[in-house]
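As you look at this complex, bear in mind that one protein chain is not there, while each of the others sits in place.
Moving on to chain A:
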Amino acid sequence: MTSHDDSDDNGITRRHALECMIWAGTGVLWTISAGVPVSLNMLGEARAAQVPSKGFTFLQISDSHIGFDKAANPHAIDTLKEAMAKIHALPVKPSFMIHTGDITHLSRADQFDAADQLIGRAGFDVHYVPGEHDVIDEGNGRAYLDRYGKNTKGEGWFSFDQEGVHFVGLVNVVNLKAGGLGNLGAEQLAWLADDLKAVRNSTPVVVFAHIPLWAIYPEWGWGTDDAAQALAMLKRFGSVTVLNGHIHQIMQKVEGNITFHTARSTAFPQPAPGTAPSPGPMTVPPGQLRSLLGITDVAVKRGKANLAIIDSTLAEK
């Protein structure tokens, strides 16, 4: 409890404690119970319903790039198979999966079909958001929406609730502007503001999108132009977790109440920011590839303020 380390998933940071005090002054009293912020209303009635009663896990995979066959990984389908085998072997079965985009390499029907055979028919509920590689069909995204757009708004964004946690899937890979980065757009931001209205400050929120919602390396396009507007809407929540893909490597940052995390790809690695002339598939010596590909397991646990994010590579047995 004394830890001031932002990455400590048990710790309540000094800044967080300050926020609790501020909120106490505006009518919501927060009490910290076993590390979980639990809100009490002014009558003292416990309002812990938003806190998960027992806990669950969900699984993130990203950037499967089905159809990719270049030197960096001639068999992207095989490494996706290995990733799915790893998921099936997990000691705790995930409640559901999220795929943070670039399902396919070229948005081709046969590539979507192959991905669906492996991911969609594995017995999990899967929530998808598109990557830029999933919206380059002739219809500029029609193929993606035809498959995954059911129960979504606009270009494929949506939200849902699972055991007291609010999940939001955002699309930041369409209508990209010259010279810009990822883009959410005014319509989606308006929807998000409306969607969050009914969500209590004490509800843990998980937001996922393909391109990182924080500026990792704008020189390579690794950021989202209007992410700040979305993040401003998320400031009032006690616990926010932002999960992205796109950069094919793990990056993590904690800023106030928000934990940002990017996942590995199941297809090929990319260079660390600024370490190569450009982003793109990175060919590594044979035998190293699987140590740079992987999956991300996220645990929502009672008694923890933040979600526990556990990355594992395809090389780990």
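Methods note: contacts are C-beta pairs under 8 Å (C-beta built on N, C-alpha and C of every residue); 3 or more make two chains touch, one makes a residue touch a chain; residues count from 1.
Here, contacts and distances are computed from a predicted model.
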UniProt protein name of the chain not shown, from "Protein glxC", "Dynamin family protein", "EfeO-type cupredoxin-like domain-containing protein" or "Energy-coupling factor ABC transporter ATP-binding protein": "EfeO-type cupredoxin-like domain-containing protein"
Listed residues A:K86, A:H133 or A:H166, member touching the removed chain: A:H133
Residue touching the undisplayed chain, where the options are A:H105, A:H127, A:R147 or A:R264: A:H105
From A:P91, A:G123, A:G179 or A:G287, residue that would touch the chain that is not displayed: A:G179
Among A:P204, A:G221, A:G238 or A:P269, the residue in touch with the chain that has been omitted: A:G221
For chain A, residues in touch with the removed chain: 70-72, 105-107, 132-133, 136, 138, 176-181, 218-221, 277-281
